[in-house]
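Apart from one protein chain that is not included, each protein chain of the complex appears where it belongs.
Note that the chains are named A and B in the order they appear, and that numbering of residues resets to 1 at the start of each chain.
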Amino acid sequence: MKMKLNKLPVKTTNGFQINDVEVEFNIPTFKRNTDVLIEGDLSLIQVKKEKKKGDLTSKIGLTLSAYENIQIVVPKGVNIKEPIIITYSLQKEDANISQIEIVYEENSSCDFVITTKSMDNTSCFQHLKEMITSQKNASGHLCFINQMNSDSQSFYALENHLYQDSDIYHTVIDLGGKTRLYNVYSDLLEEQAKHHLNTIYIGKEDSLLDFNYYVNHIGIETESKMVVEGVLTDTSHKNFRGTIDFQKGCCKSTGEENENCILLSDTCRSRSLPQMLCGEEDVVGAHGVSSGKVEEAKLFYLMSHGYSEKEAEKLIVMGRFLGILDSVPSQQKEEILSVIEEKLS
Amino acid sequence: MKKLLEIKNLKTIAEDDPNKQILKGLNLTIQPGEVHVIMGPNGSGKSTLANTIFHSPRYIVTDGDIFFAGEKINDLSTDKIAKKGIFMSFQTPEEIPGVSLAQFLKTTKHSITGEKPNLYQFTKDVEEKMKELGMSYDTVNREFNVGFSGGEKKKNEILQLLLLNPKLAILDETDSGLDVDAIQIVSKGIDLYKNEENAVLIITHSTKILKNLKVDQVHILVDGKIVKTGDSSLAKEIEENGYQKYSK
Partner (left out) sequence: MAKTDVTKYMDSNTRNIYNLKANNQNLQKEYGLTEELIRKLSSEKEEPEWALAIRLKALKLFFELEDPDWGPDISYLDIRNIATYVKPVKGEVRKWEDVPEDIREVFDKLGIPEAEKQALAGSGAQFDSEIVYHNLTEDLKKQGVIYTSFDEGLKNYPELVKKYFTKAVPLTDHKYIALHYALFSGGSFVYIPKDAELDRPLQSYFRLNEPGAGQFEHTLIIVDEGAKLEFIEGCSAPGYNELNLHAGCVELFVEKNASLRFSTIENWSKNMLNLNTKKCYVSEGGKIEWIMGSFGSKVSMLYPLSVLNGEGARCEFTNISFAGSGQNLDTGLKIIHNAPRTSSLVNAKSISKDGGICTFRSNVWVKKQAKHSKLSLSCESLMLDSESRSDTVPVNTLETDDVIFAHEAKIGKISDQAIFYLMSRGMTEEEAKGLIVRGFAEPIAKAFPVEYAVEMNRLIDLELEGTIG
């Protein structure tokens, strides 16, 4: 079936072809529970895993019933040093329909690394939703890594509800899947709530990448920043929609978005809408997007030092990614780096 | 003799932090013809004083009064204070994109005097003053302060001082980034401006700027209050010993 998904919060001209994305997919029949592993020091946090019969609805525009729910509470004042690792291993045409709910209570902190990985070559499906609530003065870095194979479809939705002084940092590393849709919706509800959202993507073959990011500045002195670095090759298509919405009354807030896309082929397509909606005077908003091929001068320089064109391209792209990868825990970083290298070769 | 500026028991707080008392009962009197210097360590309230005299929205007066030529000015808006004949040279002057220096100078002269300047005479004045300050006349076509170096911005402030010819000049020189060149410009500017009727208040934390100036009074500002007043020898003492003696 075909569906229009990932709709823009405020519609623009239909002719611009950015209001939504049309995706073809089959709604999977639920066969078995995807294997999920939770690792790390769980002694101080509460983890509850259960099957739910009801609907899992996300802002992507999908509603699917029967899902697995992981509920995590980081209690008041608890600070976990090492990240908690959650890994979904998909195989045998799995349909992973899951939700992770994380509640940070006051003054708590904890990092998470959530990975979805294909274990075989079968075509899998995923609708994964993360719901984050961060109470006063809580903080955390959440890293989502998509390593599904090129026959799989991934629909990832993230919702943030951030209260006073909370500081949530997100990194999305998008490395696989034929169709991958991302929806991030963040409410910065109270004063000085902060959300940073970094993304790396690599689009290959005939994959479709669709990002729909939305930050809603409600509280005063809230801060948001989106940085998206990506590379497209073959016949891949990418849409990026980043909306910063300054609500009236969110004075002294700042919002910034930057999207850079490197195109490595003549048959890929990059479309972007860095949107700013502003109903408050006393804010600072800025966005910048740039696209194009790898800078010729850099390429020439490297090639004059003995690099092949391919190697030089790879080096330059890796350089663009490193800033974002620096925030990923070292254990995962190594693995990601090798996957990226392989993808770019 | 009539007092030009009189500040009585001035107390202020910061607009964005009402718990923060900055000036804690400051008294200061300046007569026409005098040059005063206020010195003090970082955070003592020097810049606050200059900004408060000009009714900056960043500071709130909680007590005390400011009189200029016998008239209370605390409640006047910034532009009215300027029109009374007080000028302030900013430590970081603003950039105004799209507005040429020439246009700016005409507008400010018109605002201060209340009448359109005679274009021929005014252009001549600008040209002459710019020459004295070593500014290229072409600068008048540039956007106001946009892309100016620190020294150029400083010259621009002094140029305005000379063109507007106020009764009292407050020079906020708390910025330690002043190089030798800039210090010379300020000194030269004061030289060109100063006469028996007007007065200068220099706010600084370094003594370099005072080398070639005849100073009447030096005030030491520590923690929101003037703790000592003396003649130019006081500045020498500070240069040698610093502020430790006056800090708690």
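One rule holds for everything that comes next: a residue touches a chain if its C-beta (ideal position, glycine included) is under 8 Å from a C-beta of that chain, and two chains touch if they have at least 3 such contacts.
Note that this is a predicted model, so its numbers are computed, not measured.
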item	value
Sole contact to the chain not displayed, among B:I22, B:A82 or B:V218	B:A82
Touching residue (missing chain; options A:V78, A:M131 or A:M276)	A:M276
For subunit B, the residues touching the chain missing from this view	54, 56-58, 77-79, 81-83, 87-88, 90, 93-94, 96-99, 104, 107-108, 111-112, 143-144, 160, 164
Subunit A residues touching the omitted chain (full complex)	10-19, 246, 248-249, 251, 261, 263-293
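Throughout what follows, only the chains that are shown with their structure count from here on.
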item	value
Centroid distance [mean C-alpha coordinates] between subunit B and subunit A, Å	52
